[in-house]
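Below is one structure, written out as structure tokens; comments come after it.
Note that this complex is displayed minus one protein chain, with the remaining chains in position.
Moving on, here comes chain A:
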Amino acid sequence: MTRSFQKLNEEKVFKDPVHRYIHVRDRLIWDLIGAPEFQRLRRIRQLGTTYLTFHGAEHSRFGHSLGVYEIARRVIDIFKYRNHWDDSETMITLCAALLHDVGHGPFSHSFEKVFGTNHEEYTQKIILGDTEIHRILEKQGSGFAQRVADVIGKTYPNRLVVSLISSQIDADRMDYLLRDAYFTGVSYGHFDMERIWRVMRTRDDQIVFKLSGMHAVEDYIMSRYQMYWQVYFHPVTRSAEVILTQILHRAKDLYQQGFRFKYLPHPLLKIFNGKITLHDYLKLDESVILYFFQVWQEEADPILSDLCYRFMNRRLFKYVEFTPALLDAKDRLSESFQAAGIDPKYYLEIDSSSNSPYDLYRPGEEGERQPIQLLMPDGTLHELSQESDVVGSITGMRRTDCKLYYPKDRILDLPKHSPHQKDIQRLLGI
């Protein structure tokens, strides 16, 4: 049964560099955008530390979330026009699109690694817990918030709705690829999104693509490939991410050792103690974190102050490719770092592809992942890489990269003829 949702007296629009305009016609969507938990996304960057590599990448998760909503809205309109859509699912889908990232914290990925938090769990808590967003959703009827949470958690019974928000070609990926390409200023990363929408079809509980639209889908896959290697996994960005992670580790370690901070990080104390509540979590954003990184440059602890200085002033770690041979040398390398007065716990770190929240397209794994399916003229479905030479050529390629990060400046600043300097240079091959 389709229930009616209140419409706004007049349509609201947000000017957007990717979609030109984002159109809001429903009171529910307008109210969700105004909720404090959603407004907080203005203070969380979409690409974390990437702005230290591509200075334009200052865009926020707020803009991305609006973009995902807009794509979902337009795709639903196309499906409705073709009678491929159950309209009773529309508002659930739009809310899920808008709120899919609402649980992200500041510099989410590093933060989660250090503190063991999970932004997806926080998304669920924000939608289901004691929040303005929950109250707005539940005004639509008891259980409405749970249904939105289920779509985002990918456990909603209607898999078509889930696919629209989360699959190999979904509203989330389409928006972030185009938005991230725009804001980083890179020339790759573009694809014809409207063409992809036009060739989308529904088949049972999944979205498939007409064979005639294969080239538009190929462009999307190439965009994803280029953005992965040249933006998302850029080694300089990863270096900033390594330092950020080490700052959080050091601050937590110092707090647990009873260090007397000159600037005690009150908003972080509960997370240091492992007792953070939803209310505490919602107070955290990147402004808060960057404030402490700025003032911690004055702390008496030389490691914390140095790491913060490095992050704030972009004095990043250098890297060498990590090889199994380096693993054999790791004990000697750690000893040499220690002997040289450089704590390897904070100044020697491996970063690999499996640390990245982004992924490349692969043609399923014997049923574990849903691949992109092309709808052939005879009505059968063929997996994309079987039909496309372009996609076939990149899906078999290596998708891993592993680097060892270290502070080259500290090594070079060691006294001339220092045996430790020579050891480290030899072991690192620099």
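Here is the rule we go by: contacts are C-beta pairs under 8 Å (C-beta built on N, C-alpha and C of every residue); 3 or more make two chains touch, one makes a residue touch a chain; residues count from 1.
One rule holds for everything that comes next: contacts and distances are computed from a predicted model.
Looking at the choices "Competence protein ComFC", "YwgA family protein", "NADH-quinone oxidoreductase subunit C" or "Amino acid ABC transporter permease", the name in the UniProt record of the chain not drawn here is "YwgA family protein".
Residue in contact with the omitted chain (choice from A:Pro17, A:Pro36, A:Gly143 or A:Pro157): A:Pro157. Summary of contacts with the chain left out: across A:Leu269, A:Leu327, A:Met376 or A:Ile430, the touching residue is A:Leu327.
Set against the missing chain, the residues A:Asn9, A:Asn83, A:Thr380 or A:Thr400 yield one that touches it, A:Thr400.
Of the options A:Asn118, A:Gln230, A:Gln338 or A:Gln425, the residue whose C-beta touches the omitted chain is A:Asn118.
Contact with the chain not shown here comes from a single listed residue; of A:Thr237, A:Ser353 or A:Gln421, that residue is A:Ser353.
The chain not shown here touches chain A at positions 118, 120, 153-155, 157, 159, 323-324, 327-328, 330-331, 348-350, 352-354, 359, 365-370, 398-400, 402.
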